[in-house]
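Left out: one protein chain. Kept in place: all the others.
Chain lettering (A, B and C) follows the sequence in which the chains are written, and residue indices restart at 1 in each chain.
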Amino acid sequence: MINIVLLSLLVVVAIGIIRMKDLFAVVMLTGIYGLLSASFFVAMDAVDVAFTEAAVGAGISTLLMLVVITMTGRKEKATRHKPFAALFVVVITGGLLVYGTLDMPLFGSADAPIHNHVAPRYLNDSMQEIGIPNVVTSVLASYRAFDTFGEVVVIFTAGIGVLAMLFAHRRREEDEKLAAINDSMHEKHLVIRIVTKMLIPFILLFALYVQFHGDYGPGGGFQAGVIFSSAIVLYAMLFGLSAARRVVNQGFIQLMAAFGVLCYGCVGIASLLNGGNFFDYNVLSNDPVAGQHLGILLIEWGVGVTVASIMIIIFFSFAGRREIQQYVEQNKNKESV
Amino acid sequence: MELLITIVSGLFLLVGSFLCLSGGVGIIRFPDFYTRMHAVGVTDTLGSVMILTGLMMQSSDLLVIAKLIMVLLLILLVGPTTSHVLAKAAFHNGLQPKGLSTENKHNNKESSSSNT
Amino acid sequence: MIAHLPILQVVIPLMAAPICLILNRSKLAWLFALIVSGVSCLVSILLLQQVMTTGVISYELGGWQAPWGIEYRIDELNALMLLIISAISTIVLFAAPKSIDKEIVKGKHTYFYVLYLLSLTGMLGIVATGDAFNVFVFLEITSLSAYALIAMGKKKQAVWASFQYLVMGTIGATFILIGIGLMYQMTGTLNMQDLSQRLPEVAQTRTVFTAFAFVIVGVCLKLAMFPLHLWLPNAYAYAPSIVTSFFSATSTKVAIYLLIRFTFSVFGLSFSFTTVPLQTLFMTLGLVGIFVASISAIYQHNIKHLFAYSSIAQIGYMIVGFSISSVAGLTATLLHLFNHALMKSAIFLALAAVAYRVGNVRLDSLRGLGRQMPLTMAAIVIGGLSLIGVPLTVGFVSKWYLLSALIEQGWWPVAVLILLGSMLAVIYVWKVVEVAYFKEPVGTPVKEAPIGFLIPIWILVLANVYFGIDTRFSVQVAQAAAESLFGGAL
Partner (left out) sequence: MLIGLFNNWVVIVLMMSGLYIVIAQGNLIKKLVGLTIFQTSVFIFYISMAKVSGGSAPILDQEISVYSNPLPHVLILTAIVVGIATTALGLSLVVRIKESYGTIEEEEIQQQDNLQNQKENKVEVKE
C-alpha cells in the first residue's frame, strides 16, 4: 500500500518538474524526488540504497545544482521546443518497455529467477564465508569487489573531470579580498554560524559511525564519505571558501583522493602477492574469515576517503568558480562607476 | 501500565500528526511568505517532537530510544535555525510582508542584490 | 604472475592514474603514462600469445566462482581488442607532449594524463570483463573521462559538443542498464557465460526481446551508428587533437566489440538473427550510413569534421560485415576494425601535427602544405588511400574480405553499393589532396612537423602498409576470433 502512495507522489513530482519554468523550483523538486525514491527504497527493504539515495539524490546533487543555478540564472526561457518528436520517442520506448513487462515475474513473487539462481548463495553462505551480517556489504565489498572498485574510479574520474573543467588558480590578493568580504558578513550569518559550529563535530562523528558500522547495519564507505564531505561543505558555505581551504587545501585533498583509490587497489595487489587472485581476501590472514574482515575494512576505508575528498573537490571547484565570477563582476561594476 | 503507555503514546502521535497537518494547511491558506513560514516552522518542530516522543514510548529497546533522542535533538537544533535563515534570506532579498506600505519597498531595493 | 595477466592488463593503468595525479608535473606525468601504456601493451601481446596457444583464459576475481563473483574472460576477440587499444594508446601518447603544450592550458596537463589513463583503463576493462554489469561500470569510466577530455578542447564549441555527447552517452548507458536489468530479471545472473546458457530457455518471452532491443539501441548510441551518430562529428572535431586520434581509433571500436559480444555470445546467433530481424535492419542502416556520412564528409570545411564523418561511414562498413552473420563477414568486420584503427589514428595524428604548426585544420589553411610539410601530408595521403581501399594498404585487405564475404552469400547488389561507397571516399580524400598539393600556399610558410610527431605518425603509416602486404597476423587472429564466436564458445 505504502509503495503505491509513494509511487503516485513520484509521478506527481515528475509532472511538476516537466511543467515548472522556475529552475529553482525544479531543482528543489528533484531533491524531493530523490528523497521520495529513498523512502520507496526503504519500503522495498533496500536500506543501504535508500541511505545512499538520500545522501546523494536529496543532498549532494541538489546542492550542486543550486550552486550552478546561482551562476547561470534561475529562469528558463519559454522557447518553443519539439514536444512531438520527444513524445514520439518516449511513446515508442515506453511502449516497448510495457510490452516487455508482460512476461515478467510478478512483483514480490518469491519464485522469480533472480531469487533462485545467484542470490541464495549470498544469503545462505555469506555468514560462513565472510562473517558479517549485512549481506549487501559482503556482496559489495567481497563477491563483487571489482564493481565497487570501478565505482570508486568512476567518482575519481568525475572529480578529476570537474577539476579539469573548472579549476582556476587564484592570486593571493584575490583570495584575501574574497576572505575579507566573507568576514564582513559575520553579523549577517551569526545564528546559523553558531549552530553549524555546534553541529559539525557531530556530523563528522556520525560519518565515522556509518563508516565502521557498515558491516552490521546500513552504511559503509560511500555514505560515510558523503556525510563527511557534507560537514566540510557546510563549513565552506558559511565561513567562506578561503577559510575552508585553509583547513583542507587543494593539494592535500587531491592527494587524499588518489590515496583512497590506491588504498583500495593495494588490497588487491596484496592479495596477488600473497598468492591469491586479485581481491581474494582469504589469503590476507591465516584465518580466511579474518582475512575477509581485514580486506573489507581496508577497502571501505579507501572508498570513504576517496568519496569524501572527491565530493569536497567538486564542491570547492564549483564554489571557487562562482566566487571568481562574482569578483570579476564586482570589479567591472566598480570600473563602470 | 502498558495500556496507559500505549494510550499516552497514541495521544502524542495523534497530536503530533495534527500539528504537522495544521502546518500543511497553513502553508496553503496563509497569505504571504512570512506567515506561511511561521505556520510551518512552529508547528513542524513541535509536531515532530511530539511524534518522536510518542515513538519513544512505544519502543522497549534502549538503543532505539537513544537514536530517537539524537534525532529529536537534531530537529530541535536545526528546525528553528532553518526557519530563521529562510526568513532572513527572504527579507534580505527584498521580499515584503503583505500589507506593508509601498514606501518601504524603495529602501530595501538596494540590499536586494546581496545574496546568501 | 603470468596467471594474473588478465587483471594486470586493467589494473596497471588504473592504479597508474592516481599515481599520475600525485606526480603533478607535466613531463613526469607524460613519461609515466607512456611507460604504463607501454607495459599494458606488452601485457596484451603476452595475453594474445597465450590465448592463441592455449585457448580461452578465465580469471576469477576475488577467488569467487563465476556466477557469484566477477569473471575476466579472454578469448581471441578480447585479446585482439586489448592489443589494438593499448598499442594505439601507446603510439598516440608518444606525440602527446608537444600537441598538449599548444592546445591545453598549462596547469591542466596532469589532469589530461590522468583522464587519458582512466579512459584507457575503462576501454580495457570493458573488453576484458565477462560480467554484464561490470561492462556498464567500465563503460561509464570511459565515457566520463571522454566527456572531460573532449571538453578540454581549445574552442568554445568543445564544451557544447561534450555536453551533447554526455546527454547522448548517458541515455545510451542507461538503456544498456535497463537491458541488463531485464536480462537479469529473466535469468537471475549477470555473468555473460551463464547468461548465454540460461537465456535460450526464456528466449521466447517478450521481456528478453525488450532486453535485447534496449542493449542494442544503447550500444548503437555509443557506436555512433547511423542514425544515432549526431554527437560524434562535433565531439571529434573540437576535442584536443591527441584525444581525437586516440578515440577515433578505439572508442567506437569498443562499442562494436560490445555489439558483437552481446549479439553473438550472450544472446546467441540463433536468437539475434532469426528471432529478431537484425540482419535486414543492420544491413540497411549500415549502407544508408555509408552513403549519408560519406556525402556529408564531402561538404565539410573542417578536415577534422571531414574525417569524423568518414569514421561514421567506416562504421557502416563494419556494420554491413557484421550483419552478414557468417564467419567470413565477421572476419571482415574484425579486420576492418583493426585496420581502421590504424588508418584513422595515423590521419588524426598527422592532423594534430598540422594543427601544431598551422594552428587550425580548416581546409583552406591546408593550401600548399604538400610542399611545406611533405612528410606529414604524405602520411595523410597514404591514410586516405587506405580509407579508399587502394591495394597495398590495409584498407584494401578489409574491403576485399568484406566483398568476398558478400559474394559468398550471393549478395551482389550490396557488394556493388559498397564499391560505390568507396568511390565517395575518393572524392573527399581528393579534396584534401587537391588543396594540399595543387593550391598555392598563402600566409606565412610553416616548417615540417617536429620529430616527436613524425615518428609515431610514420610508425602508424608503415603499419598501414605492412599489414596491407603481410596479412598473415591480422587475418589469422581475426579468423580465429570469428570462428570461436561462431563455435558458440564464449
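Heads up, the rule we're going with is that contacts are C-beta pairs under 8 Å (C-beta built on N, C-alpha and C of every residue); 3 or more make two chains touch, one makes a residue touch a chain.
All figures in this text were calculated on a predicted structure; none of them were measured in a lab.
The absent chain, not drawn in this view, touches the displayed chains A, C throughout the complex. Screening A:2, A:127, A:205 or A:273 against the full complex identifies A:127 as the residue touching the chain left out.
Screening A:56, A:181, A:243 or A:266 for touch with the missing chain picks out A:56. Interface residues of subunit A facing the missing partner chain: 3-4, 7-8, 10-11, 14-15, 17-18, 23, 26-27, 30, 33-34, 37, 40-41, 44-49, 52-53, 56-57, 60-61, 64-65, 68-69, 71-73, 76-77, 79, 81-83, 85-87, 89-91, 93-94, 97-98, 101-102, 104-110, 112, 114-115, 118-119, 122-123, 126-127, 133-136, 139-140, 144, 147-148, 150-151, 154-155, 157-159, 161-162, 165-166, 216-218, 222, 307, 314, 317-318, 321, 325. Although one chain is not shown, part of subunit C still touches it, namely residues 133, 136-137, 140, 144, 147-148, 151, 156-157, 159-160, 162-163, 166-167, 170-171, 173-174, 177-178, 181, 184-185, 190, 301, 362-364, 442.
By definition in this document, only the chains that are shown with their structure count from here on.
Chain centres here are means of the Cα atoms, and by that rule the chain farthest away from subunit C is B. Our note on geometry: subunit A versus subunit B, Cα centroid distance of 27 Å, whole angstroms.
One inter-chain figure worth recording: subunit B and subunit C are separated by 57 Å, centre to centre, where each centre is the mean of the chain's CA atoms. With centres set at the average Cα position, the gap from subunit A to subunit C is 31 Å. Within the complex, the subunit A residues that touch subunit B are 70, 188-189, 191-192, 195, 198-199. Residues 96-97, 99-105, 112-119, 121-122, 142-147, 149-151, 153-154, 156-158, 160-165, 167, 169, 254-255, 257-259, 261-262, 265, 268-269, 272, 276-282 of subunit A are the ones touching subunit C in the complex. By the touch criterion stated above, subunit B contacts subunit A in their complex at residues 77-78, 81, 84-85, 88, 92, 115-116.
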